[in-house]
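One protein chain is absent from this view; the other protein chains keep their places.
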Amino acid sequence: MRIGFIGLGNMGAAMAANLLAAGHDVTAYNRSPDKVAALAGQGAHPAATVAEACRGDAVVTMLANDAAVEAITFGANGILAELPAGATHISCSTISVELADRLADRHAEAGQQFVSAPVFGRPEAAAAAKLFVVAAGAPAAVEAMTPIFDAVGQRTFVLGEEPRAANLVKISGNFLIASVIESVGEAMALVGKAGVDKQQYLELLTSTLFDAPVYRTYGGLLARGEFTPAGFAASLGLKDVKLALSAGEALQVPLPVASLLRDRFLTLLATGGGELDWAAVGALSAWESGADHPA
Amino acid sequence: MRIGFIGLGNMGAAMAANLLAAGHDVTAYNRSPDKVAALAGQGAHPAATVAEACRGDAVVTMLANDAAVEAITFGANGILAELPAGATHISCSTISVELADRLADRHAEAGQQFVSAPVFGRPEAAAAAKLFVVAAGAPAAVEAMTPIFDAVGQRTFVLGEEPRAANLVKISGNFLIASVIESVGEAMALVGKAGVDKQQYLELLTSTLFDAPVYRTYGGLLARGEFTPAGFAASLGLKDVKLALSAGEALQVPLPVASLLRDRFLTLLATGGGELDWAAVGALSAWESGADHPA
Amino acid sequence: MRIGFIGLGNMGAAMAANLLAAGHDVTAYNRSPDKVAALAGQGAHPAATVAEACRGDAVVTMLANDAAVEAITFGANGILAELPAGATHISCSTISVELADRLADRHAEAGQQFVSAPVFGRPEAAAAAKLFVVAAGAPAAVEAMTPIFDAVGQRTFVLGEEPRAANLVKISGNFLIASVIESVGEAMALVGKAGVDKQQYLELLTSTLFDAPVYRTYGGLLARGEFTPAGFAASLGLKDVKLALSAGEALQVPLPVASLLRDRFLTLLATGGGELDWAAVGALSAWESGADHPA
Partner (left out) sequence: MRIGFIGLGNMGAAMAANLLAAGHDVTAYNRSPDKVAALAGQGAHPAATVAEACRGDAVVTMLANDAAVEAITFGANGILAELPAGATHISCSTISVELADRLADRHAEAGQQFVSAPVFGRPEAAAAAKLFVVAAGAPAAVEAMTPIFDAVGQRTFVLGEEPRAANLVKISGNFLIASVIESVGEAMALVGKAGVDKQQYLELLTSTLFDAPVYRTYGGLLARGEFTPAGFAASLGLKDVKLALSAGEALQVPLPVASLLRDRFLTLLATGGGELDWAAVGALSAWESGADHPA
């Protein structure tokens, strides 16, 4: 397929590389052009403008937040203006339900397809094409984009015709990850202060009821106190918890653990930890118990 | 081995049956004698008193809470008075760190061994001899009791010489389970109110980062709204969260998620859900969002 | 003074009436014109458009939220376009710090004055000209508007040159009121369930350390379970708590009590209490304890 790819951060660069590796024809755009050059070395066509990335069958966006997606899509010479009728915009970014609705509406008005396809996985998983893709949109459009999902992920879950459902599930999933970070952080503060070895504790957890990647990954970061370099920065974690709270407001669903997490992330940012991996919120319990701050 | 077994509730009856199945000579005691009769049908010697269950190499207690363990151990004609010097008291109950310390001290004074060996797993796992055993105590004593652990569980973790460490880890583990119940309950309230199918959502979670028994078990109960019969009653869940909070107080470790859980369990009990499975605390978010109460 | 007044809800109608009573020349505008007619009966000039309310020395806005203030100010034929250079826009609404900044900037660009002057007090206090006014803006502008503040309130606090400071203080004040509602609600749930008379309890509180209007007003509503008619609706309470959280985010200040309140208000709205007085959030503790829901 001819694919445009916009957004070459940690995650996007790896995903675009996997599209190339799978034999796709990729035209890449990034706000800072040095990332484009790196990908061009792997076979991508460099794009100097968003418009140049909009000349294929699909354009994928993998950007940091709502504002970035809005700017690239709705701005002058943005995707909405440049993408041919019938082509598809695949949004892989973690964005709000509200923006997903707006994207779906506007692209439909313009005769374009829109598919929400946020992904689960950290940069390592992106590099290994082991992401999980959660896709939603018009069935024919989702079906047609399958080669893209297959190239970047290990499995794709299709959630129906409303793109917003995929975004809500992604937001709720990130909330669940953050919940694990917080609760394991509290448990490790407790057993750690009593002298139990954190690595042995983690091994026990992950050998029994908690035998899941989320405990191995984040429990490991917490047991080792390893918060740099950030695979996913605390400031992005705050953004995602706020997306969950905002979705909860729209649906009138109180989320007390998300409220706690929001306060935790604000504390981490206000005390110098905004650049740390978001796993560092799990170290605040130990800090409150008298240990050093993670930053 | 000649083993006494005290406490034939859902969990204890299954564990004692597995000791019998493994060829051990088991003498069983329970406060209400009908449970003893049932086990006698499987080959156990019935004991009419605690003392009769204290005549072997070891006596296992599997009781509901601190008060029950204190009564059976320190009461008149209790374990402390009746167990021969050199024999071992294995406490599998989920009890406080403080009581574990007291049991260790008193048994040592009496020339008896004490091993803390709480277990992870619900009644189904107990019946299948698939529990996880977390053991701590004098190395020789723990080693000598290995046949017992092997008969009831699929794996044993040894945590050092201080019995209390095993209890703290068990308490923290139950706290982590309750944290999963709460966070998955919040996430399901959110996506469910948006119309996402809860079973499909759970399958997505447990196929990806959350591929662990704790998510499958409790996520399944929540997705199906299946809170009776209780594998582990909400009132016991409150007890365990309070043990975590109490351990946190002794160590000066604040545990905000445990504080939230305590309030949740009190709400569930006060609104008629004390007999439900503790998974029902995860249904309170949906209740607060306008759905029916789980009771 | 010649004063335009925009927004004739419970609060605004009473404030405008007091301006008339103090001898000012008031031109009144409201989206639904029947409220204008009522005030015209008290001597106000009816305005059919925002523009007609912008022909005096000052225009006061008393509107429900940011969106309403934005629409009236920045919309076509809005205040910004219609107010003469040198005249003053006094914003009495409870709005976000961010909007206050924007209003200050835009009015300055247009050669107009802008003063933030949010008020404390419920409709009864507004009717009695007993509001407390918190004003901030250019000193000369604030000084010139003193007759307006004197006509509607019992005392004015001047907080400096930055309008935003007045809004932040107002937001924080409403947060403190909501905190009192919540904590008194919890305390009454506790003593009430033990059989202590709530009115006697309240008298004890307000005769001692808690001898303040906020306890008398909201404690009284809670003791009597009197949530209709709403002096200030729960949905507006949610709005104000969100303003506090939003200000906290901008300044990186976690506010755990505000987070709790947000969840409480969402619960109240989701369970049918959005039209109740915001004091009803204080009744949720009793609901969680087994009593009836306030709605």
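Order of writing sets the chain letters: A, B and C. Residues in each chain are counted from 1.
Note that contacts are C-beta pairs under 8 Å (C-beta built on N, C-alpha and C of every residue); 3 or more make two chains touch, one makes a residue touch a chain.
Owing to the predicted nature of the structure, the values given are computational and were not obtained by experimental measurement.
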{"item": "Listed residues C:Tyr29, C:Phe120, C:Phe227 or C:Trp278, member touching the removed chain", "value": "C:Phe120"}
{"item": "Sole contact to the chain not displayed, among C:Ala22, C:Ala110, C:Val214 or C:Ala295", "value": "C:Val214"}
{"item": "Of B:Ala189, B:Ala244 or B:Leu260, the residue in touch with the unshown chain", "value": "B:Leu260"}
{"item": "In chain C, positions touching the absent partner", "value": "97, 120, 132, 134, 155, 157, 159, 164-165, 168-169, 172-173, 175-177, 179-180, 182-184, 186-187, 189-191, 193-196, 200-201, 204-205, 207-215, 217, 244, 247-248, 251-258, 260, 285, 288-290"}
{"item": "Chain A, residues in touch with the chain not shown (by the definition above)", "value": "263, 266-267, 270-272, 288-290"}
{"item": "Residue numbers in chain B that touch the chain omitted from display", "value": "242, 245, 248-249, 252-256, 259-260, 262-264, 266-267, 269-270"}
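Note that in this section only the chains that are shown with their structure count from here on.
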{"item": "Centroid spacing, where centroids are CA-atom means, of chain A and chain B in whole angstrom", "value": "37"}
{"item": "Residue list for chain C, restricted to those that touch at least two other chains", "value": "263, 266-267, 270"}
